[in-house]
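The structure appears right after this line, and notes come after that.
With one protein chain withheld, the remaining protein chains of the complex are depicted in position.
For reference, chains read A and B in written order, and residue numbers begin at 1 within each chain.
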Amino acid sequence: MEIDFSKLGHNLEDKLTSKMLPHIWCSGCSLGTNLQSLVRGAVMTGMDMDKEMVMISGIGCTGRASGYVEFDGFHTTHGRAIPFASGVKTGNPNLEVIVFSGDGDLFSIGGNHFIHAARRKLDMTIICTNNSVYGLTGGQASPTTFEYSTTTTTIDHNLRPFNLVDLALGAGADFVARYTSAHFKILPRIIKQAIETDGVAFIDLISGCPAIYGKRNGYPTADYMVKNFLEASVEIEVKEDGSHLLSENTRVEFDRTKGYTKIPIGVFRRQHR
Amino acid sequence: MKKQPRAMAGRHLDSGNIAVAEGAIYAGLHGYYGYPITPSTSIMEHIVKRLPHLEEPGYFLQCEDEIASITATIGCSWTRKKAMTATSGPGFSLMQEGIGLAVMTETPLVLVDVMRGGPSTGLPTFPGQQELMQAHFGSHGDYIIPTFAPWSVQECFDLTVEAFNAAEALRTPVFVLSDQVLSTLKEKFVIPKEGEMEVVNRAHPGETITWKGTEISEDLVPGMNCFGEEKKAFSTGLSHDESGHVDLTAKTFERLTNRMFEKVHRYAHLLPQAEKYMMDDAEIVIVTYGSTARSAYEAINLVREQGLKVGMYRLRTIWPFPEEDLRKSTEGKEILVVEMARDQLTWPVERALLRRVHHIAYPMGLIPPPSVITKKVREIGGK
Partner (left out) sequence: MTEHEVSRNERFDAYLVGKRSNRVFVVDRDRCKGCRICVSVCPYQALEMSREKTQRGYFFPIENGNCTACKQCLYACPDFVLSVHKLEEVTVGGETA
């Protein structure tokens, strides 16, 4: 039997904007894996990516994601993916809007938009590829950079990072989850649940920037990073008194010589219907 | 609540802000995104009473700030719905980022800026005309945004409808520069019946539309592929090719930005033309716009009685500046620029005419009274 090479494209090739690939991201960057998980989750919903879904991203390495997939999409200015999504959702409520952006974009320059979106409960899914650094601009500290880690702007000491799960719970998001990019087995299912949530669904998607952050902070290679994510992840145990939701129990811990030491993962809140 | 009609046809006695809101609704507004700021707020307070209650309801969203307002306006427009926001000075400053994005992604939308005195928080409850240059140069990069300026409540309505039409026909943001005086001033205005005024809708890909009887070239204004439609719709604030995808080559960037200028200039003759009052025999021409023109109009009538031949060139489209028309209609005449700003309208006027002009700069939060203008005119006329 002879192989027809024209049929060997990626299993998701018809969902990818092939002419834009290979993408600009560094070797081993979590962003590509995350993007694939997102597409797989979107496919699982059974919706038409082009006609029923819109993927909106901001600025930074993650910002470029919307250009690589066959969702309707928009690459907005820095920090503004959420307000753009609010406009789309109110313009055509039949569209599912997915915001896919980084920690600097969503929680530094765009932080105000996030808390108001969570309060307002316009139906949207917000996925933060949280790699604790500004990668595209060369490795500056972001709002989720860990306390004793090295970036180009925090050589001695960094301030306390945001716990994004805690922030999202406090602001009133309807669905709050955290996984890592290495959870590509379960993530599509979680993303599907997030998309199907009526209201604001938020996923803190712990990701790696091996090229810049990892190299300086304990996960120098991509294969080490993937193992590190899986080893450090601890599934939350739901406690009746809700204590599993306390800030100290949802906090991610990190050691600049070894990488992640504890990543509480799971679904922290599901909307009550 | 009872369903309301789009066109509240008939005669009304109300303020410029209400007329702006009604103009937008008449033109087919679907999404309004705003943040409270004096003196533009009553536009949104009127919209919220009307938009959600139309037979085909629109959507009003009070945003967390002006940056969100303009960005959400762009988002709404990409669902092929007409969208607008309104603001004043400080809010207009915050919106500059989004304005650049709207230009780059060729997004039709209308932004109404009700001018007050600045800089900074300045004079919230008094008028100004100090955002004329900001409307042209406020966001970074080269661009041109059609900018209209009404002088009456009726024009607040008319020019808002025109603004939506220009936005849709040319796939561009359009500004309406109103001011604090017009925002609260109540006078009679008429809303035509539905269908009496032209309402333009943007082209689909491959479709050609006409605006004021003129066919809009698809090469200059490509039909818009919006979210939820046949093909992948995509755009970015980065330099991009015709499909909307990133392309940072000099050739593509030049082609994109050239076309964005060319489309506005090619159809500039379809934008609201300047009103020329008593210009035929005039020896002195007052160049002005907005509520300041109301005072100039009074002043002209006063000095005409005294035999001074004065006319008025009242701008209705400020950008792109009607250089040639102004030059032709004021040849050999003395020019007096009147504005509620220190030195803004004088720039494009002197550049168009290649000479210095007389000037009344009145930036302190008041319309220059007719007496100030008549005094200056008498000085120029030697009487």
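We adopt the following convention: a contact is a pair of C-beta atoms (placed from the backbone, for glycine too) under 8 Å apart; a residue touches a chain by one contact, two chains touch by 3 or more.
Just so it is clear, the model here is predicted, and its values are computed rather than measured.
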Inset, instruction - List the shown chains that the missing chain touches in the full complex. - result: A
Legend entry - Contact partner of the left-out chain, one of A:48, A:147 or A:223: A:223
Inset, instruction - With the full complex in mind, choose from A:40, A:116 or A:192 the residue touching the hidden chain. - result: A:40
Inset, instruction - Identify the residues of chain A touching the omitted chain, counting contacts across the whole complex. - result: 1-5, 7-13, 16, 21-23, 25-33, 36-37, 40, 182, 184-185, 210, 221-223, 226-227
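Please note the rule applied: only the chains that are shown with their structure count from here on.
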Legend entry - Mean-CA-position distance for chain B and chain A (Å): 40
Legend entry - Interfacial residue positions of chain A with respect to chain B in the complex: 17, 19-20, 50-52, 54, 56, 64, 66-67, 70-77, 80, 82-92, 94-95, 112-113, 116
Inset, instruction - Would you tell me which residues of chain B are touching chain A in their complex? - result: 30-31, 33, 59, 61, 63-65, 67-69, 71-81, 83, 97-98, 100-101, 105, 227-238, 245-246
